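Note that one protein chain is taken out, while the other chains of the complex remain in position.
Our next item is chain A:
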Amino acid sequence: MVAGPSAESIEAIRNAPSLEHQIATLRQLKNDIVGHDQRKELIVKQGVIQPLVDILTAAHKATGKRRASEDNGVSTSATEGGWSPENEARLQAIQIIGSLANGGRAFVPPLLAAHADSHLLECLTTPVPPRITTATLQALRSLATSASLDGQNDEQISIDLFGSESMQSAFPDIQQIDQSSAAGVQLRLIISIIAVSATTESARSHLTESGRLDDLAALLASYAIANQHFDYRGSTDLFPPPPSEATLPVVLSAIAAIISGSNFRAQSFILSRALRGLFAHAATQFWESRAFPARPGSAAALLPSLHVPQTKSVSFTNSSSAFPALKSLQPERGQYSGAGITLTQQSADIEHANAVCGWLLFMARLMHGTNRMKALRLVALVNNAIDASSELVSPRSESLQRAREREKQISMLAIPLAAQLIQTAVEVPSPDLPTADDREHREIQEHACDVLAELVHPSQELQAAAVHAGAIKRVCSLLKKTFDAVSPSKPMWSAKSNSNDHVTSLDSTTMGTRGLPSEVAHAMRCRQSALNAIAALGGTHDTHRGAIIEAGIVQCIMDSLKPFPADAFAGKGPVSPKDGNTVPVLLAACSAAQSLSRSVSKLRTTLVDAAIAHPLFELTKNHPDRSVQIGATDVICNLLLEFSPMRDELVTQGVVEVLARNIKGSDMDLRLSSLWAIKHLALNNTKECRIRCFEELGSGWLVGAIQGEYDHNPLAASSGGGVSVWQSAGSGLSAPNAAGEQVDLLNPTTSMDVDEGYGGDNGEEDESSHDEEEDGEVMLDESSGTHYHTSGIRSTLQPPADSSSLSADRHLSAMREMEQDPNLRAKRMDVFVQEQSLDFIRNLISGPDHVEAMIDHLLQHIGSEKLFGLLTEKLSPLAEFGNRPLYHATSIIIAVIHVLTHICGSSPRHKSLLIAQVPLLRAWVPHFAHTDRRVRIICIWSMNSLTWVEDDSDREGARERARKLRELGLEQAVRKLENDVDLDVRERQKESVHDDGLWFRPSARSISGRGREAEEVLDGDILAPVLVELGIGPSTANLSNATDGAPLESSQTHLSGLSSAAHPLVGTGLTLPLDCYTDVYIFPLARAREALDQLDA
């Protein structure tokens, strides 16, 4: 055994004859254990922790007493002058605890068992000399760092340091801190504790709410002023003393740690008081200097100016005069348009956000190594948050232009830096690097790919930029490297064999499980981050996926889908990184596989060859961790598509049963993923398989899911949400409904169009149609009688056009509401489940074959009354407010009408059955005037199918159906769409209604005539943008254009009622893609799910 401290010395701590003796023993003990992990372990087993903690508690009591005796005078004892032997003993004890905590993960459980953490925190609340505070913070940081290391078997140790009041109070008043003093060191320690331990959702929101995030932002701003990033002329009273160079990177990573995973927190950072103040004054100064532009160098460019092509529609407002801060970033492009432009607060906010992003990028460019990596991570988080929140407000052309500028900056200036970092990571360091550089190199290897992934994942352009910078090759070679055999570090040598000689079994003397060996943990982190980068790079472009596969990493992904076997750590041999993977790696591998599986060609070739279905199914079926099950299910979702060769194999293996089991389980996210997967499975499958899916779910469950949980009490649900209301000052088109929900009639359609269509090649055309749509606002006013029960995601986010701080605050509180309100979350989740369940039914009864049989099956098992009743309920208003009805969320309406469309397209028998459902048809009527054009289109399609003459024997039936429809007012509803704002709607409408007002097609001859017409329409530009928008235009292979990381939704509607020979679209090889919208609707589901995940935590 390693000599050194003995049981006697521990005894001496406990029963020291004098304080001096105790201090001497403690000091000796400290010198013995520092740097010697074996000795640390030994003394822990001998029970050193308890006496150390006792010293702390004794000291607390003593301080308490002394404080009580000092009749509320100033506690001058808490200064260096009052350094007592008790203090010395306490300092030594704290330092020993800190040193033990540095020993690694295994030391954390015994320390926690003795409540070392809470006693340390207690030290922070009592007035103690600064040396003790510093030592305490160091010990806490060591504890937090060791606890955050990867463990075996993926168990987590969580220490909630920030939930406690004491940690909160320990955060010093940053305004008072002299950065060079001991307080500066303490501040750095606290911030680094934040950076390490802000890993849980609760800790992060706690830090945001208690104002720590604002403090950090203030430090950053103050650094910028001190280092003259801006020509700042405002008052500096607002800002704390600037942090030192050493503190800055810690501040950056602490901010990144807090804001990651939440748009609300990211926006809180961007809109924090300090940053607003900083840019407002930098801006004012700049504004003045524009009047006297002769002074050179007054507006030094932070970033090189980039040429960003202007879009036509914004040419008259290409630069915002309300917020010139961005100009200080890009001075060359300053064509001020001067007065006469009214600018909304919203655009000022966007300018501000862009300025923050540019400034962070500027700092990243100044830094090197790991610091640069930290800064880039923050840039990525901020950039994504801006994108995500401007997605929520209706994009105006001007803000689109701003977003494009920012994207350009990121792609030209940030991505090359990230790629460079990865290059550094790939290079083998020279063997005799000093330790510090070695550590830095490892850190870059572990996180550089993550940073790249974070930067590029939301944007196709950025992905392309990264690929252009050579990212794929580097990332792939990094991934391959993680499978290299590592020379496992040999354990420390000791003269005696390690006998397990401790007898007591107190928790505080039992070591916890060791962390992964550091080499393996390193390989795991590198692998995880490389896989994340692959998932992000292959997110949208098929060519990228091809390049990734060519780099030969499919086998690596396969190997990364394999968890560590249960006995991996019990075995004798050392664990190698080839043996398995930790949970985070599994998740990253799933998302990489998901990315690649979006390519049909790869799905049918490389991925089948690799037999990727097998490990994924294993994970779905058997892995104990929920998040892994969800990740694997999301990939399986793509493997179950109609064209996937793995579909049948998975069914044989029992995927239906596993999915059904997970759907009925309690986890909502897993339910949603599984429901989505089974929906894909039902599409165009054999009759047997469809029935099997249906039976496994059970009609009872399905009915329950469609009914939903919240609908019966809409008032309670929405008032509980308390969504704030914004009354649009200018337009007056949007009005809050009585439920307090913002019903914005402008944005659903226009925002969709802008988002989807405008990235395309035919930009010119889009611009004009965009203008047209803005003009079309008036039309939407007509339909303001209809209100849709939004799921509260989109509509409340337009900031009001009044004073800036008020608006920012309100903006933030709305965001927070959306992210954090459990009611809203539950409601959203419920909407998703209802939508997916309806889509499942729809896929069940769709397709060229088995339509009638499946409808019959459905009617038989659910019961026709029940089924139609359900659908009627979904179309009916949830509640009435005054004379305004409130309906279900649009996504549900769309799903319901799609189901109806399929029934409409079935046999005359089913058509008659549908026509007989008078309440259903009555409830349907108002939706013909839905604000969402997709709803209007499918409504017309269904009417088209319903009045279709199947054959000669159906002629009478069709006439009868048409008569019924007129009676119920549906014909009138269709006629009203004649002057619809949407061209597509107008064209469909023309096809439906005949000049003579008859509803059925008189003869086959005229059908063929109409077919020609339809082809002309096709030749025109109506369908083409739609198809491109849906991602099924010319590049059918690229399936997931429309999806944002979410599983592919592919249930093409086959309007079987229009017999294939006569269908106007037949011959073009296209089926009308009515529904690919569903998942881009409310907002991209993946992001929704992400947001919900965090709330779940």
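One rule holds for everything that comes next: a contact is a pair of C-beta atoms (placed from the backbone, for glycine too) under 8 Å apart; a residue touches a chain by one contact, two chains touch by 3 or more; residues count from 1.
Throughout what follows, contacts and distances are computed from a predicted model.
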| item | value |
| --- | --- |
| Listed names "CTLH domain-containing protein", "Centromere protein O", "AP-3 complex subunit delta" or "Prolactin receptor", with the criterion being the UniProt name of the chain not displayed | "CTLH domain-containing protein" |
| Per the touch definition above, residue among A:Q22, A:Q46 or A:S99 touching the missing chain | A:S99 |
| Given A:E245, A:D484, A:E956 or A:E978, the one touching the chain that is not displayed | A:E245 |
| Among A:S9, A:T25, A:Q138 or A:N371, the residue in touch with the chain that has been omitted | A:Q138 |
| Sites on chain A contacted by the missing partner chain, in the whole complex | 2-4, 27, 30-31, 34-36, 38, 95, 98-99, 102, 138, 142, 180-181, 184-185, 188, 244-247, 432, 434-436, 489-495 |
